[in-house]
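My questions all concern the structure below.
Removed from the display is one protein chain of the complex; every other protein chain stays in position.
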Amino acid sequence: MGPSEIRFEDLIGKTVRNQYGRAIGRIEEARVEPEGEDCLVTEFLIGPLELWPRILAFIGEVPTLRAVGLGHQRRLRPFPWHWIDVSDPKRPRLVETVKAEKAEGAE
Amino acid sequence: MSKLLEIALGLVTGIGGFLEAGSLATSAQAGAAFGFQLVWALALGTICIAFLVEMAGRLSAVSKHTLPDAMRERFGVRFFVVVLVAVVLVSFLVLASEIGGVALALQLATGIRFQWWAPIVAVAVWLLLWAHNFSLVEKGASLLGLVTLVFAVAAVKLHTPVHEIVANLLPSVPHQEGAKYWFMAVSIIGASVSPYLFYFYSAGAVEDHWDEDYLGVNRAIAGLGMSFGGGLAIAVLACAAMVYHPRGIEIQHYEQIPLILAEPLGRWGFILFVASLGIGCFGAALEIALQIAYLVAQGFGWNWGENVKPREAARFSLTYTVMIFLAGLVILTGIDPLKLTIFSMAITALSLPITVVPLLILMNDPQYVGENGNHWIANAAVLFISIVACIVAIVAIPLQLMGGS
Partner (left out) sequence: MELGLEVLDQQVSDRGGELMGKVDGILLELRPGKPPRVAHLVIGGGTAARRVHPGLADWLVRWRRRWGPKDDQPLEVPWSKVLKIGIDVQVDLDARRTTAWAWESWVLQHIIGRIPGA
């Protein structure tokens, strides 16, 4: 493991906070695209913070349960890679506060 | 191999391999204690396992992944480890019960106590797996397992009232001994819906290189195989109901069970019972040991396979070796195999949501099953049965333990 390398699996599930310390969501996924020989991260997918929405999302994976109103579809918000500073994987930070809040507002 | 031949083989395996320690013990006890009242539990359990086996086969055929493989990929290692621990624990108990079943068959045949047979049975199971030609062993065990058809013959000979069976296909409430009734219902469901069945089936589908073309074969094998097998279990219940229930005697010891065949069929009934118990449990022991090893190996990405030389899959072989050894030890301690069997069946029912829900989610995930996802009926049926079984188990097990049995 090199000096500028982080573990992706350490990132998953960690809460992203903005510069004011406010929790925005949890990192659930990273989207990558190949570019030449490399594979680069394009977006981080952010999911809900609270336990209950996460449980509902899990249960909602079975369409029958969704059909009867238990659980809902998994909704993750894509954040471009440069909006989040992951240099400390245990404490990811939101870099571009203004644009992120716009995205949240549009939710 | 032609599809029709595959279906035939699958049917033989389904029928010949259905009855083992769990289904024999739970069906017999239920028939003795409650007559035909608990037929619905067998029907429910059979429907559930037919759905689950079909799903496991479909998942493997379409996604080319085995169930443990797909589970780890889809849910991550943390979730997988939870399921792994639950299924291994439950399967281990059932493995010990099966070894106990074979040992008991040998006790019935020879008079030598079952404990002393345990190491020999364990070694025999291990040797057949070590010989790394399980495909052959499986076919042999299934064919031999057809001896269990004797229960159907006996049920007919006892003039089993078919209308009683049909009438009790719908659930009913007991008139007395509620705790015992529900505990038995739950154990029957646990005996029918053993996770090892669909985990093992999924591995087989991958090893046989099934693909979308096999979906019809899969449905036929799962549906017909499990249905006929369930029918055999109902026959066991019927025999016990005809022989023991009218006398008001309950089955508390394994030695009582052979009578349900001995009465209608005389000495041959006894012999065939011993053969059924021994062969059925032996076949199940082989499958469960393999299935536990599959679960661990496939979850961690090791080499695995039923016909693979031990030196080509060292960790996989070590896993089933250790499991069989430990299970043999459990029976060597002299623990009552009947109690162990009934208990492990109840625990299986308790663990159903953990073992079943991940499969359901996978079966509805287009990434794994493409357009061959579950029909809502299948989802609903399996969910309903699993959750209800679990809830009833949570209530019934403590009550039964307190009541003492």
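Annotations
Per-chain numbering from 1; labels A and B assigned in written order.
Here is the rule we go by: a contact is a pair of C-beta atoms (placed from the backbone, for glycine too) under 8 Å apart; a residue touches a chain by one contact, two chains touch by 3 or more.
Given the structure is predicted, the values throughout are model-derived calculations rather than measurements.
In the complete complex, the hidden chain is touched by one of B:G140, B:P174, B:P310 or B:P353, namely B:P310. Within the complete assembly, B:G301 is the residue of B:G111, B:P246 or B:G301 that touches the hidden chain.
Against the chain not displayed here, subunit B makes contact via residues 63-65, 69, 72-74, 76-78, 80-81, 130-131, 300-304, 309-311, 314-315, 317-318, 367. Where subunit A meets the omitted chain, the residues involved are 1-2, 4-9, 12, 28-33, 37-42, 45, 81-82, 86-87.
Going forward, only the chains that are shown with their structure count from here on.
Centroids of subunit A and subunit B (each the mean of its C-alpha atoms) stand 42 Å apart.
Residue ranges of subunit A in contact with subunit B, taken from their complex: 61-65, 67.
Contact residues on subunit B toward subunit A in their complex (touch as defined above): 357, 360-361, 364-365, 373-374, 376, 379-380, 383.
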